[in-house]
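The structure follows.
Note that this complex is displayed minus one protein chain, with the remaining chains in position.
Going by the order they are written in, the chains are A, B and C; count residues from 1 in each one.
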Amino acid sequence: MYISETKIRVRYSETDQMGYVYYGNYPAFYEVGRTEALRQMGTSYDALEKGGVMMPVASLSIKYVKPAKYDDLLTIKTIVKELPRMRMFFNYEVYNEAGELLNIGETVLAFIDMKRNRPVPCPEWLYEIFEKNMNK
Amino acid sequence: MYISETKIRVRYSETDQMGYVYYGNYPAFYEVGRTEALRQMGTSYDALEKGGVMMPVASLSIKYVKPAKYDDLLTIKTIVKELPRMRMFFNYEVYNEAGELLNIGETVLAFIDMKRNRPVPCPEWLYEIFEKNMNK
Amino acid sequence: MYISETKIRVRYSETDQMGYVYYGNYPAFYEVGRTEALRQMGTSYDALEKGGVMMPVASLSIKYVKPAKYDDLLTIKTIVKELPRMRMFFNYEVYNEAGELLNIGETVLAFIDMKRNRPVPCPEWLYEIFEKNMNK
Partner (left out) sequence: MYISETKIRVRYSETDQMGYVYYGNYPAFYEVGRTEALRQMGTSYDALEKGGVMMPVASLSIKYVKPAKYDDLLTIKTIVKELPRMRMFFNYEVYNEAGELLNIGETVLAFIDMKRNRPVPCPEWLYEIFEKNMNK
């Protein structure tokens, strides 16, 4: 298991007229979470795309528990439980400053060879990075 | 069962550097779908909020099948299979102009009394609107 | 002069906690306006990009007069006063259903040859389309 944490300060643009963070903003927050997870492992999503592999999202699920508000400092906890093969699973937990759980989510991502536009397994070099970090 | 359809033209702002609609934009598209479903039934989400009841999203799931592109004219099919009680279920199917299925999703919404900030059952008048439309 | 009109229904995701459309959403609405202006002239921005020319925005200005609200049906009036040369000017006026002016704006766009990543004049075929439509 690999767990990474990153902080996001809620922007005014991310609120809606209910006075809460719009429910459709969390997928972007989750993406920040997995971007930072990769960076903390010593690589980057950008490097992956520049290497010709992209990772579109195959599925997403979110369970909303409590709302976030403007200017809240959120903690995005990104969790990798399994090594990536054809697909890569990320789990997320979002907390506010009081430590309350706001929502939990999961995304499944595929690996796509950008030249041939076809699914491929996780590139070996990336698999090794995950392996090294998950066994720490 | 009640099925409603509405169209969304993909905006440039909704694409990402993969050249596709960003995966996090579909929750907003689904919201357009359910807004239009309510309008086609003869009511509106705005009327509901002005009547003191809001409908935050309790859960969301999306299965992505194919990407949408800039300037695509999407059809959002919003499906209500069950009458609302404490919770309200909406299912969604998004198609492009070629009739290809791009993604399917589901949201579960709660009813919240805005004054007391507490969950309540679906307001009677709204329940009756659903009942009338689903039995057509 | 060429004037084009298009409608945008305000989405819940576009409101903020003031209860109005977030001020940063209008640049995307203006882009919808110019996209539809090109379509009404018989071409498309998509065609332009596929032909190897992109039009990044060089400058933007907005004067906000009145706010828009959730579910408002806005009219985006897109105005072209001058033929495009090295730069292309678009002016915008946004109205609500009561016919009230909500904001006015201007964007200046450049033409960039995507292969060489350099500014170029407006492609001849596009210039001719503007010329034909502005003299109607």
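By our rule, contacts are C-beta pairs under 8 Å (C-beta built on N, C-alpha and C of every residue); 3 or more make two chains touch, one makes a residue touch a chain.
The structure displayed is predicted, hence computed values, not measured ones.
Peer 1: In the complete complex, the non-displayed chain touches which residues of chain B?
Peer 2: Touching the chain left out of view, chain B contributes residues 12-13, 15-20, 22, 24, 70.
Peer 1: At which residues does chain A meet the chain that is not included here?
Peer 2: Chain A touches the missing chain through residues 9, 11-13, 27-28, 31-32, 35, 44-46, 70-71.
Peer 1: Of the residues in chain C, which ones touch the absent chain?
Peer 2: 18, 20, 22-28, 31, 54, 56-64, 67
In this section, only the chains that are shown with their structure count from here on.
Peer 1: Just how far, in Å, is the C-alpha centre of chain C from the one of chain A?
Peer 2: The answer is 34 Å.
Peer 1: Between chain A and chain B, what distance separates the C-alpha centroids? Give it in angstrom.
Peer 2: Measuring from centre to centre gives 24 Å for this pair.
Peer 1: Enumerate the residues of chain A that touch no fewer than two other chains.
Peer 2: 18, 20, 22, 24
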